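Removed from the display is one protein chain of the complex; every other protein chain stays in position.
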Amino acid sequence: MAIWDDIIPPEDLKMFSKAKMGGKSSYGKKPAIIVVDMTYGFVDDAFPKGNSEMGWPAVHSVARLLEKGREIGAPIFYSKGAHARTATERGRWKSEKTFDIGSFDPKEYEIVPEIAPREDEVVVTKTFPSAFFGTSLASMLVFHNVDTVIVTGLVTSGCVRATVVDAFSYNFIVVVPEECVGDRGTVSHKVSLFDMHMKYADVAPLAEVIEYLNSNRG
Amino acid sequence: MAIWDDIIPPEDLKMFSKAKMGGKSSYGKKPAIIVVDMTYGFVDDAFPKGNSEMGWPAVHSVARLLEKGREIGAPIFYSKGAHARTATERGRWKSEKTFDIGSFDPKEYEIVPEIAPREDEVVVTKTFPSAFFGTSLASMLVFHNVDTVIVTGLVTSGCVRATVVDAFSYNFIVVVPEECVGDRGTVSHKVSLFDMHMKYADVAPLAEVIEYLNSNRG
Amino acid sequence: MAIWDDIIPPEDLKMFSKAKMGGKSSYGKKPAIIVVDMTYGFVDDAFPKGNSEMGWPAVHSVARLLEKGREIGAPIFYSKGAHARTATERGRWKSEKTFDIGSFDPKEYEIVPEIAPREDEVVVTKTFPSAFFGTSLASMLVFHNVDTVIVTGLVTSGCVRATVVDAFSYNFIVVVPEECVGDRGTVSHKVSLFDMHMKYADVAPLAEVIEYLNSNRG
Partner (left out) sequence: MAIWDDIIPPEDLKMFSKAKMGGKSSYGKKPAIIVVDMTYGFVDDAFPKGNSEMGWPAVHSVARLLEKGREIGAPIFYSKGAHARTATERGRWKSEKTFDIGSFDPKEYEIVPEIAPREDEVVVTKTFPSAFFGTSLASMLVFHNVDTVIVTGLVTSGCVRATVVDAFSYNFIVVVPEECVGDRGTVSHKVSLFDMHMKYADVAPLAEVIEYLNSNRG
């Protein structure tokens, strides 16, 4: 049973099967965890782009993952957005086009305290969907000799997926613990998980990923 | 009426509306056309990853777009894959893991003749989903002072979407003429069009895009 | 007379001439100015990596350039470093290997007030030599449809040169106003100017660059 079973029809599955897609990868020996955009702005309904229903459960799952990751010493990276002061910094996002210096709630870009980064963990600030684009994330993963990235956060069909595609393109092995991601739309969520599992990543239960981390303690 | 109307439920639409996503961009003044992976391997059922049902109609639509693009002198770029001779060149694609020097049909990586590149048009060879990743495409768009990219090709939820996300991240205005893209799965196709239209690009009818090109003749 | 005349011997010049290198480019129509790392740490002798002798005169030249750039509305971008809190953020720089949270002078990473960025100008924070690597600079130049970048700052053979090589690789036309750059070593300075002028950029007198900007007012 996969989360996308109720939405991907058999004729579609047949085409992916013909292409020999999906299947299971072998995880690597040096994992890192990436926590994408788990700021109030995406986690919580109180903000225009937030969805509490999927956001908060994902936060609690990420908290469990981080606990194990820290225990075994896996490097942990966060991404978050920042308030655009000017049109130049904002780019071409199709959401609300306004940006006005001063008038925003800084909480929107604050990582929720339940999974706050520790002093020795790096937070990259980004403008675009992927946590790799316009940041030093790839370089920092190389610095730690990482071969496997566990991608979590919000939202599945947006910044998580873009981060997964880039991680895959840099030839990292990519794992997405299903409970650790969420979206504002259920269909976008499920279909992005399906697409990623077919082509770029292993979508796996959190328990399996924690077990994997457990077996990779340095 | 949008192609995704039968699959995105009202509760999802409500969340995107709350986020003020979707809507219409203003096209720019200097468009380029990108034709992603329209090789036999993706266009035609005869190959494992091909889907004739969506592939060939997309080819015919792209042919119409290219005719107008060439008429007005818009720069045109193609991407295509190449046979991986070694594991190093192949990376971590989850489809069939084999690669054996010699034993493949070169037609798989041949752009279909109906929309073959002309002598003065550039074809970038790529390994990963995005036509930007590991290629000089961004540099060549800058060379032509392009501000708007029209992304076409195969497959919507794979290389097209990855190319759209990167074009958006480079701050190009992105347009996807709906008839000019296709996928191996209908759900992945529709939902990727929806996701892209909400956040990164204008998904528009081919007729509108041709009209836009027509009004941008140098 | 070029600044490198006293250091590049005739036999070397002969080889570059054989390769048909050097020569003059045509500037473009939409210039931007990039000010690389003009923080106290590089400008001023008081800091280990600073060199007042070349730093301060460069500051005054950049001030003149910015005045003209602002007058004609050219987009202006700054880069600067940031204190590395951890080994991960520091990377593999061969200078002093220490980094200790708290114990540094924030002035080191402060852009000198004589050329301070205005509210509407963007400052990118970077870790590596090039102002493009791990930043959104390329995207922001595309956003403004820039075709020509005027690269200034410190140090010529380090972050300026790396920025020039990347700007060139993105296919921007690159201009280096000679008085607007400086280094900690005179030989590194002169030879980098020579190398860049041979291959990637026009090294030109500030007066010529100001005249060019003057003729490009929107």
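Just so it is clear, A, B and C label the chains in written order, and each chain counts residues from 1 on its own.
One rule holds for everything that comes next: a residue touches a chain if its C-beta (ideal position, glycine included) is under 8 Å from a C-beta of that chain, and two chains touch if they have at least 3 such contacts.
All values derive from a computational prediction rather than experimental measurement.
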Which residue of B:47, B:128 or B:212 touches the chain not shown here: B:128
Hidden-chain contact residue, picked from the options C:63, C:82, C:187 or C:207: C:187
Contact footprint on chain A, counting only the chain that is left out: 30, 138-143, 145, 147, 169-172
Absent chain, residues of chain C that touch it: 7-9, 11-13, 15-16, 18-23, 25, 48-49, 51, 91-96, 128-130, 133-134, 157-158, 162, 165-166, 168-169, 171-174, 184-188, 191-192, 194-195, 197-201
Missing-chain contacts mapped onto chain B: 75, 85-89, 91-92, 101, 119-120, 122, 127-128, 133-136, 139-140, 143-144
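Here is the rule we use: only the chains that are shown with their structure count from here on.
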Chain pair whose interface holds the most contacting C-beta pairs: A-B
Inter-centroid spacing, chain C versus chain B (mean Cα positions, whole Å): 36
Multi-partner residues of chain C (each touching 2 or more other chains): 139-140, 143
